[in-house]
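Here the complex is missing one protein chain, while the rest keep their positions.
For subunit A:
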Amino acid sequence: MIEVSNISKQVKTTEGTLTILDGINLSLSAGESLAIVGPSGSGKSTLLGILAGLDLPSSGSVSLNGQDITAMDEEGRAAVRAKTVGFVFQSFHLLPGLTALENVALPLELQGDKEALKTAAYYLQRVGLEHRTTHYPRQLSGGEQQRVAVARAFACRPVILFADEPTGNLDTGTGEKINDLLFDLNKEEGTTLVLVTHEHNLAERCGQRLVIAAGRQVAPSTDVTHVTRGSTA
């Protein structure tokens, strides 16, 4: 499902070239889950962006669902994202002018789905927010906003779901509930899940874990499978 071969990422700064990622390799099959863990600034979010086709590596290749997205132009990657990928963000990224229902329906509407509102209502019901469909984000609690974001991500029926610190902005209790929801839906929908997290508990629930520090893969923990060391590591 996801094949990552020896990717690295450098950026130019005023103080010279900065290496953010270096020699990352991984392989993830359909329906599996992967946690990318590591301290702040270790390059987790950059890696997630590259895996999701939001950004390009400086070298190496990423293949999603059998398609090498690093060889594509932005339009090509956009097409892959549209068909394959869903997102849940740390800061929810709900559109403030849209109701919960409209927020969930928007990506479906943009794909031309005539049943967008119906599907959106179904997923809102799946996350337990059927009574909040007409509420605006500002009228919802943090946990509720993230549930709307989860409903939005799953409503598009993505093959792979990327989640960037999905519970980073929530208290522990609410975070747990969101995690449960994420994993339950993931299981039910058969989605491949890639998430970035600080939380040990959340990482533990994933089938695979990739630990990175200062942009490099560090020695994997015993329960991590299919992760191989890059040749430069």
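In this text, a residue touches a chain if its C-beta (ideal position, glycine included) is under 8 Å from a C-beta of that chain, and two chains touch if they have at least 3 such contacts; residues count from 1.
Note that in this section contacts and distances are computed from a predicted model.
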Notebook entry, point to check: The chain dropped from view, which UniProt name applies: "Acetolactate synthase", "Cytochrome c-type protein", "ABC transporter, permease protein, putative" or "AzlD domain-containing protein"?
Noted result: "ABC transporter, permease protein, putative"
Check: Touching the left-out chain: which of A:Leu48, A:Val62, A:Val148 or A:Leu161?
Finding: A:Leu48
Note to self: Residue by residue, what part of subunit A touches the chain that was omitted?
What the structure shows: 45, 48-49, 52, 54-55, 74-75, 78-83, 85, 87, 89, 93, 95-98, 102, 106-107, 109-110, 136, 138, 156, 164
